[in-house]
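Structure record follows, encoded as structure tokens.
What you see is the complex with one protein chain gone and the rest in place.
Should a chain be cited, it is by its letter among A, B, C, D and E, assigned in written order, with residues numbered from 1 in that chain.
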Amino acid sequence: MPYVHDTLTRLNKSSPAQSEFYQATEEVLECLRPLLEQSDYYHDHSIIERIVEPERQIMFRISWVDDAGKVRVNKGYRVQFNSALGPYKGGLRFHPSVTSGTIKFLGFEQIFKNALTGLPIGGGKGGADFDPKGKSDNEIMRFCQAFMSELYRHIGPHCDVPAGDIGVGTREIGYLFGQYKRLTGHYEGVLTGKGLNWGGSLGRKEATGYGAVYFAQNMLAARGEELRDKTCLVSGAGNVAIYTIEKLYELGLDPSPVAIHVAPFMMKTV
Amino acid sequence: MPYVHDTLTRLNKSSPAQSEFYQATEEVLECLRPLLEQSDYYHDHSIIERIVEPERQIMFRISWVDDAGKVRVNKGYRVQFNSALGPYKGGLRFHPSVTSGTIKFLGFEQIFKNALTGLPIGGGKGGADFDPKGKSDNEIMRFCQAFMSELYRHIGPHCDVPAGDIGVGTREIGYLFGQYKRLTGHYEGVLTGKGLNWGGSLGRKEATGYGAVYFAQNMLAARGEELRDKTCLVSGAGNVAIYTIEKLYELGLDPSPVAIHVAPFMMKTV
Amino acid sequence: MPYVHDTLTRLNKSSPAQSEFYQATEEVLECLRPLLEQSDYYHDHSIIERIVEPERQIMFRISWVDDAGKVRVNKGYRVQFNSALGPYKGGLRFHPSVTSGTIKFLGFEQIFKNALTGLPIGGGKGGADFDPKGKSDNEIMRFCQAFMSELYRHIGPHCDVPAGDIGVGTREIGYLFGQYKRLTGHYEGVLTGKGLNWGGSLGRKEATGYGAVYFAQNMLAARGEELRDKTCLVSGAGNVAIYTIEKLYELGLDPSPVAIHVAPFMMKTV
Amino acid sequence: MPYVHDTLTRLNKSSPAQSEFYQATEEVLECLRPLLEQSDYYHDHSIIERIVEPERQIMFRISWVDDAGKVRVNKGYRVQFNSALGPYKGGLRFHPSVTSGTIKFLGFEQIFKNALTGLPIGGGKGGADFDPKGKSDNEIMRFCQAFMSELYRHIGPHCDVPAGDIGVGTREIGYLFGQYKRLTGHYEGVLTGKGLNWGGSLGRKEATGYGAVYFAQNMLAARGEELRDKTCLVSGAGNVAIYTIEKLYELGLDPSPVAIHVAPFMMKTV
Amino acid sequence: MPYVHDTLTRLNKSSPAQSEFYQATEEVLECLRPLLEQSDYYHDHSIIERIVEPERQIMFRISWVDDAGKVRVNKGYRVQFNSALGPYKGGLRFHPSVTSGTIKFLGFEQIFKNALTGLPIGGGKGGADFDPKGKSDNEIMRFCQAFMSELYRHIGPHCDVPAGDIGVGTREIGYLFGQYKRLTGHYEGVLTGKGLNWGGSLGRKEATGYGAVYFAQNMLAARGEELRDKTCLVSGAGNVAIYTIEKLYELGLDPSPVAIHVAPFMMKTV
Partner (left out) sequence: MPYVHDTLTRLNKSSPAQSEFYQATEEVLECLRPLLEQSDYYHDHSIIERIVEPERQIMFRISWVDDAGKVRVNKGYRVQFNSALGPYKGGLRFHPSVTSGTIKFLGFEQIFKNALTGLPIGGGKGGADFDPKGKSDNEIMRFCQAFMSELYRHIGPHCDVPAGDIGVGTREIGYLFGQYKRLTGHYEGVLTGKGLNWGGSLGRKEATGYGAVYFAQNMLAARGEELRDKTCLVSGAGNVAIYTIEKLYELGLDPSPVAIHVAPFMMKTV
């Protein structure tokens, strides 16, 4: 489709050096081709141009002091990609590989993942090129406080509700929420992924893995098939993989690394 | 200097595809080498890491409707580079060539240009890849209103005070200010470059060109020389060049295109 | 009652040329006469003086540009009549007949209509003398955006929650909500009457008509009578009338235009 | 001119029962006829439609308790007429004759009066139908506090800066400012007409009267005439008249009631 | 424990003349001794130092006018003690005995009382040294309005949600909420203890007394005993005592003043 092709060509120019993001937009738009070819509506209302460009991207300098007393500088991101269906929602990733392109790629996919829940939530993503590995607890705390000292003005319960992601677990969410509360004075629903003893949800860690299995069960049922007749393959070593395996065991399957296969869909941590 | 070199290497990675910006940082830091070599202070306090990374960058989608009723999408920018000396200050440029890299390059230089005034103003820059050429008055107005509908939450008299630049003259500043006033209800000093009949300053158009000549006069006087003994060469065709020539004429010099030379310094429009 | 009479006389003077509003206040206060005569409480605490005067009325100029590029001017209203029981609630009407008097009349009745629900909601009403007939989709959008550019600072989930009314359906609520979200950054419960696919409620269109029939059934049951023994007359040609008829059919009645009569009460669209 | 005539006809309909306001608009537009006929600009940009409709009108219920412990109800107004040149500015009038029409008439004229100063101030007006006569100091205070409890959210140093007028002197401005400060916590330039010992300006009371005489002097001088050769007639009995007479005495004229005539222009208190 | 002892010694110095507060901290920390001795965690993270010092205390002057027209001055308090588990929550007490020390003592205990509910609420307390006895309804209203004119900026649905306490019943909560709504324009969950006909909860008055009996029943059941086999003694003459007795009667016990004993725990009004 020339419409999609032209839009993506312009995107490469206006958002240079973001290969993961181009790949994500191409894949999603390719999937949508049957829909886009069906009607001129999408072209006439510039839907594609609008959906591939984030509504708002905030990038910020994070200055913090390490245990040796030296000022360290990192780069923080929050991409508020699309709020057509609800407040922005999507995780924060703290990892040295984080760039503008990875955050945009993840934020773009988050729009569609969130829409599939049927809940009124939009898509966003954020993070920093900070490496939590080898940092002390106090360094993590100081970094999180510095990060939130900027982020707090851009988020809110009806505006943007970040979650955790790689490098951002209950400890980091705790430091982030503590700083948000200190600065705004509000104890409110502005972050998900909180620890169980101060407001977190039960079963959060298991949710994505269990959900993947339930989803596979239902999808197969729709075709008149059963999961128990299948050989399952689980890839990955994080929470999603672990709890997928746990649930498969519970259902009486034998998810040995060689045998388990939940293809053809891929699972990623929310 | 390895400190400068290493910092710039990391910058290329964390801010990819911004060649104008790399050039600007290299030139400025090269100029500062005598200072940076003189003391460990700058290294020990991570001054260079901090000054090459903007405090905050905001990029946003601008959706507006052209005269044919079609939704158009542009990309807006505001780089709030450094506020160590005062609120961010720097122009808005509307031109199809505008990218993240050009805005950062201009914003970085603006820190030092503004610091040289001795006034308490920091450095920033913004704009959009919007091409005002061939647009109707109503299209310009609608674009400006859409641009300000996002920008208004990020600026303010003590926070960030944009000015005009290429593609943003008194007409555009008027539309932008009108929308700011409509949304905030405040008639306040949040933009410079206003028209004369509604709050603008006398002599604004002439200021940079005249100032260049006054500066040359004073610099030469400091060496015991006089401008009138010099051959002046003026490059450029905008307001700066025109009013440089006008002032040179007034002082009795003959600034014919071949003869005028105000080197060795370059003049740029603020 | 001289108290009621005197209050209304003063009202005619302080709020001139609002005949629909006088009529509404007279009718309501006449209904309340048994209550008002029963105790001096209402007089001693100036309850009537307070309830006939809106807590706040906002009238504003709406400038917008039509498809021909011409600036058009309309007059917008939001009457926040009474918040004793909860946030203001009441529709927005876009119709050339809208004046200060009609909005106040509707807002005054809304206080009592809302109180009867038993929910914590106060009474309000608003709109504009804008005629949506013959306007293009883009003109409707621009008008709605201009209207909300003023209204957004006066409403909020715990302050005032407008709904639709004549000339304001899901399309207009969509444009209004979109502009509210754009300006505040908040996706929150500030308007009712949203479209089904982005946050609206099921059965909203049918609710008032169905409810009228259910109400009649219950009222008759309280007297030991049945709706099926009655001849029903439905007046009107909007959503209320249509869904009243639909429900009557469902119940096995024959609501032919001549035969249907749901008197003695009148139904109006909320 | 049909353009003016049509606009005013529509105005009578959309703003009924405001005869003083119609008169003011007719007079001003009649004065401007030479300008309006000179160019289509005003018609093409709908300037008249826009200038005769206030940008924003706020009307509010003021409930306060008199010394006998009875709740009293008044009606408050703030008409923010035009901010093209600067923040709204214009007095507050407390007088039983105050209606929507008188406030709009005064606010409309204020636009032009303020524009003539050459300062960046727009036009507005406000007040209440409260009668200060016969009220105790405590009643005045309580009324002013109740009035400001609503007004404070609509004004501000860069938004709307009310002054005094009939019934609103330094005492009332004091109570109003005190309540503004109590509610916002800000001691700022939000009201003019303050008492001398807590921030007021010297010569404020005399300014309008003295200014009228200076203006007459200059106007006559422009024609090569002198005030001392004239017979002056001063009408009125307020501050303006008193200080006009005082200044005329100082200049050696004999402004006995029969003799003084400063026509053909009229003076009003700002 | 020297850690507890040293902390309390410093507390006496930094918060002088607050004997009720010292007693409360000593009792609570003594109860916690087994926990505190079990691990160095509490000492190493300075938990005790942090929990005995309120996060924020606000004290303010309340000027109000009595029925004789005389300005009266009282002292208001709001101690926002700890928000680790949720927004601050705790009553307002209007009583001449109120001092900084009593409010801190009550606020400190409120942290633990609220934590025991398992709900996400923190601890706070407030009030004034105002004596409601012998005051007219209008004086109570004016005092409450003056009190809230300061308090409103420190509370909010997600920040601090006061309740009633001694001297603050549904009437006072009504005046306080009315003033909060007038100043903020928000009808929201910022105070508990509202009257039944405008948003209050059923059974609120009975809740603490009934709850004490239910608690005793459950505690005894845990030991295999029954309340009906016990002699109960109820101390006090307020809502808690009255409804404890009522519930005991309902359960068939004979709570005559001599016979009723619900020891060993004490009941206090929330």
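In the analysis below, a residue touches a chain if its C-beta (ideal position, glycine included) is under 8 Å from a C-beta of that chain, and two chains touch if they have at least 3 such contacts.
Keep in mind that this is a model prediction, so the values were computed, not measured.
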> Which displayed chains make contact with the chain that has been left out?
Replying inline: A, B, D, E
> Of E:C31, E:M59 or E:L196, which residue touches the hidden chain?
Replying inline: E:M59
>> So one chain is hidden, and I want to know which residue out of E:E109, E:E150 or E:E188 touches that hidden chain in the complete assembly.
In response: E:E150
> For the full complex, which residue in A:R10, A:R153, A:R204 or A:K230 touches the chain that was left out?
Replying inline: A:R153
> Quick one: which of A:G107, A:G123, A:G167 or A:G185 touches the chain that's been left out?
Replying inline: A:G185
> Footprint of the hidden chain on chain E, which residues?
Replying inline: 14, 16-17, 44-46, 49-50, 53-61, 63, 70-73, 75, 99-100, 129, 150
> For chain D, which residues lie in contact with the unshown chain of the complex?
Replying inline: 181, 185-188, 198-199
>> Under the stated touch rule, tell me which residues of chain A contact the chain that is not displayed.
In response: 65, 67, 69, 136, 138, 141-142, 149-150, 153, 182-183, 185
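Simple rule for what comes next: only the chains that are shown with their structure count from here on.
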> Which contact partners do chain B and chain D have in common?
Replying inline: C
> If every chain is reduced to the average of its C-alpha atoms, which one ends up farthest from chain C?
Replying inline: B
>> So the centre of each chain is just the mean of its C-alpha atoms; given that, what is the distance between chain B and chain C in Å?
In response: 52
>> Using Cα averages as centroids, what's the distance between chain C and chain D in whole Å?
In response: 36
> Measuring from the mean C-alpha position of chain C to the mean C-alpha position of chain E, what distance in angstrom results?
Replying inline: 42
